[in-house]
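For this view, one protein chain was removed and the others were kept in their places.
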Amino acid sequence: MSDLLRVESLTKHFAVQQTALGSRLGGHVMAVDDVSFTVKEGETLGLVGESGCGKSTTGRCIIRLTEPTSGSIFYEDRNIRELRGKDLKAFRRQAQFIFQDPYASLNPRMTIGEIVSEPLVIHQEGTRFEQQARAKELLDVVGLNPEHINRYPHEFSGGQRQRIGIARALALNPKLLICDEPVSALDVSIQAQVLNLLGELQHDFGLTYVFIAHDLSVVQHISDRIAVMYLGKLVEISDWKALYAKPHHPYTQSLLSAVPLPDPKQQRARERIILEGDPPSPIDPPSGCRFHTRCPIAKDICSAEEPKLREVAPGHSAACHFAALNPVPIGIARPAEFTPIVG
Amino acid sequence: MKDYRSGMPSTPPFQPDEQHAGHENRTLWGDAWNRLRKNRLAVIALMWLVIVTAAAISADFWVPQVFGSPTVFSTSGAAELRLKPPTLAHPMGTDDVGRDLFARVIYGSRISLTVGVLAVVVSLVIGLILGSLSAFYGGILDAFIMRIADIFLAFPYILFAILLLSVLPDNLRGITPVFLTIGILGWPSIARVFRSSVLSVKENDYVEAGRALGASDIRLMLRHILPNAVAPIIVYGTMSVGGAILTEAALSFLGLGLPPGSPSWGGMIQDGRIYLTSSPGVVLWPGLAILSTVLAFTLLGDGIRDALDVKMKD
Partner (left out) sequence: MAGELLKVDDLKMHFHTRDGVVKAVDGVSYTLNPGETLGVVGESGSGKSVTALTMMRLIPMPPGKIEGGEVLFKGESMLTMKEEQVRDIRGNRIAMIFQDPMTSLNPVYRIGHQIAEPLITHKGMSKKEAHARAVELLEMVGIPNAASRARDYPHQFSGGMRQRAMIAMALSCDPDVLIADEPTTALDVTIQAQILELMQALQKRTGTAIIMITHDLGVVADIANNILVMYAGRAVEYGSTDQVFYEPSHPYTWGLMDSLPTHDLTEKSTLCPIEGQPPSLLNVPSGCPFNPRCPYVKEECRTTVPELRDLGDGHLSACLFAADPDFKRSAADCAGVTR
């Protein structure tokens, strides 16, 4: 399989506050800082991290909803940052976005038929009648009743609305879908329905996903490869099995160990790494390795020198000075330096 | 190209949910109308405005025939026709030159409604365009438009209107300069209300979704932002009509509105104020007309606001 998407040194800084006259106060948020990865055709890349780590910004940069500060994004070997006018519109047919909030992502004043066929209207595809027929077909594909085409979004539940959003994203037969936390607003049983639907659609139509989420269980379920981000940096990227079985970066390790397992015996048996404190502000990130302020194994070098992302095993890279020395299978060992926050 | 017709996922379709089985494709506007209909005060206000408007439109066909001309008065100076109390022939009595007050009040509604509505239309056109540009593009354009709005708002409104209208040559006086003046002075509030409304709608994911689909700015604005941002403007615009009617009355009272003798409610109060103690009806009836009409617009605006506010649904 070839690379469908290649992100190189993607960087996005936001001015913290901009006054009316354009003067800037307070510096920049380093939302995404020098992030590189590739996504192969037909695979799912999971992008995980906590709030403020830059995962959503990365996703938005990929489909040009946000203009990056620097770096390149290649889609089928064309740098999408250089696309203008017609070319950009053509790219928009190829890459679509699925939003987190099923309530905010559908225009409340449009019928679901209008919503689902809007991509066709914008790209002037087919007659009105054909657009209508296609909308019905798409609703059927995502498991909704095509008869409901004239209903309005507020008549549907959260899970059904998310299906409508998926139908809209599929209308132009895209190859790449950026899914930004598509199930995190849904109840557990509905979440599973939507995850299954996404899996089936990928299988049936050969879609490529970039799946952004904070829930590691969901990401593990759907992803072929997983990239972990912390404070705008990519800290680890690997095949999903290796990442869960042998995480190298101490952040990935603590993230995995923090996930509460729905299994009391396992949960009681395992020792957990509990990170101290909160993630630092992305406005003024720590020097060296950005994780060193919370890292249980940090040494002097960590605050002085920024670790490069390097390969620790075939197809498995981590950005930690001690990466190769520190693969910790979750639930067994616990770094000696660690002290719990509550005595 | 993939064909979606061929691949049918195995996820079974949902059963139609009973929850919505009862009602047919309700739109948000339809829901709002249903809620408005249940608001008694708003319905009374709306009915009053419908009556006033109907009377104003149809006046030519019945008022002069039944009650006499609102403007022309007999120069014969029949004293017995002047300042008469209400009778069957003159339900509101007559004014100081013997014209039927009822006829003048009805014709006055034409002026008040026309000025009120057209002034707000002028404000809306300027305010919506500038407000949406300001909110949609932001940056320097936003700062520029909003500073101009601030300057307008810093002027004493009535004084500014008086200044503009008092330099107008007499032959140009009429309805047009009055509603233009009121409308032009009124746009900054509309622009501000609309700007903040657009700014909040713009944050919604469905606007982003449209952008990700490649929709043009015009389409985003007309299809996604405007329909969702107009609610506060409908409320504010409705209430503004009342405000514009008041301003017109004040200007006419000061003699700056319409030419003397026109049946404007404000002008009638001006003409009749010296007879306030002897024949209060000359002032009272146009005063009541202003009060009831402005109140009706305000109550209707209130009702619309409540009807559009989804949070108040239950």
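Letters are used for the chains, namely A and B, taken in the order the chains are written, and counting of residues starts over at 1 for each.
Heads up, the rule we're going with is that a residue touches a chain if its C-beta (ideal position, glycine included) is under 8 Å from a C-beta of that chain, and two chains touch if they have at least 3 such contacts.
Only a predicted model underlies this, so the values are computations on that prediction, with no experimental measurement involved.
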Options A:D263, A:D284 or A:E305, residue touching the unrepresented chain: A:D263
Contacting the left-out chain in the complete assembly, out of A:S9, A:S70, A:N150 or A:S217: A:S217
Sole residue of A:G126, A:P146 or A:G199 that reaches the chain not shown, by the stated touch rule: A:G199
Absent-chain contact - pick from A:P102, A:G159, A:P174 or A:P307: A:G159
Positions on chain A where the hidden chain makes contact: 50-51, 157, 159-160, 187-193, 195-196, 199, 203, 214-218, 220-221, 241, 244-245, 254-255, 257-265, 267-268, 272, 274-279, 340-343
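Note that in this section only the chains that are shown with their structure count from here on.
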CA centroid of chain A to CA centroid of chain B, Å: 48
Chain B partner contacts - residues on chain A that touch it in the complex: 20-22, 63, 65, 88-89, 92-93, 96-97, 99-101, 104-111, 118-119, 122-123, 137-138, 140-145, 148, 150-152, 154-155, 157, 160, 165, 168, 170, 172-173, 193, 196-197, 200-201, 204-206
Chain B to chain A touching residues, read off their complex: 1-2, 4-5, 7-14, 16-17, 20, 25-29, 139-140, 142-143, 146, 204-206, 208-216, 219, 223-224, 227-228
